[in-house]
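Showing chain A:
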Amino acid sequence: MQVNEFKPLIVAFCCNWCSYAGADLAGNNRLNYPADVKIIRVPCSCRVNPMFILRAFQRGADGVILCGCHPGDCHYTSGNYYTRRRMAALFSMLDFLGIEKERTRVEWVSAAEGAKFAATMNDFVEKVTALGPNKRLEDLRCKR
Partner candidate 1 sequence: MQTITRDQLLDKAVSLLADGTVTAVLGWSKGEFDYDVTPAVFKTEAELKENFVWNDFCGANFSKYLVAKMDRLEGKMLVFLKPCDTYSFNQLLTEHRFDREKVYAVGIPCEGMVDIAKVKAICGEGISSVDCGGDKLLVTTLYEEQPVEVATAEVLAERCVNCKSKKHVAYDELLGEEGEVIDSNRFDEVEKLEAMTPDERFAFWQNELSRCIRCNACRDACPACTCEKCVFDNPNSGVENKAPANSFEEKMFHIIRAYHVAGRCTDCGECSRVCPQNIPLHLLNRKFIKDMNEFYGEYQAGAEVGSRAPLVDYTTEDLEPGEVFDRRDTNA
Partner candidate 2 sequence: MHKTYLQEEIIRMSGVNPSKCMRCGKCSASCPAYDEMEYHPHQFVNMVESGDIEPLLKSESLYKCLSCFACIERCPRGVEPAKLVEAVRLTAIRKQGANHMTANDVPALLDDEMPQQAIVSAFRKYSK
C-alpha cells in the first residue's frame, strides 16, 4: 500500500505594509518555502478577525499564521498591539479547548525580512506537518 505523504494546508494572513512585502522580498530573493502556504493580504494584522481564523480551520486548514509589522512599526501606529492582545486571548482559548497550540502562530515580519518570512514558513509548515491533519477543528462536511 502506498503511504500518502501528508501535505498540510496553511493559511497565512499578512499585513500589506510589512509582512506581505516581506513575503514579496522572499520571492525576489528566491527563498523557497512550501507551496502549502497560501497568503491572504489584509491592510493590517488588526484586520484579522478571530472568525477568519476559525473559518479557515473549519474549512480544513491545518494551520493558520498571522504576520504583521513588528510592534512599534505598525503602519497604522497601533494596530499590531491590538492584534497581539486579541491573538493572545484567542490562542490561549483554543489551547484551553484542547486544540494543538502549534497550529496557530503570530509572527512579526518586516518588509526587509524576506529571509525571516521564508524561515518562519518553513518552520511552521514543518511543525504542522508533524502534527498531522487538523481533526479537532474541522467541519467534516467541507472535506477536501
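Operating definition for what follows: contacts are C-beta pairs under 8 Å (C-beta built on N, C-alpha and C of every residue); 3 or more make two chains touch, one makes a residue touch a chain; residues count from 1.
Picked so that all candidates are chains of the complex that A comes from, given by their letters.
Computed from a predicted structure; not experimentally measured.
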Complex partner of chain A (touching, any copy) among 1 or 2: 1
Complex interface listing, chain A residues touching candidate 1: 50-51, 54-55, 57-58, 71-72, 78, 81-82, 84-101, 104-106, 136-141
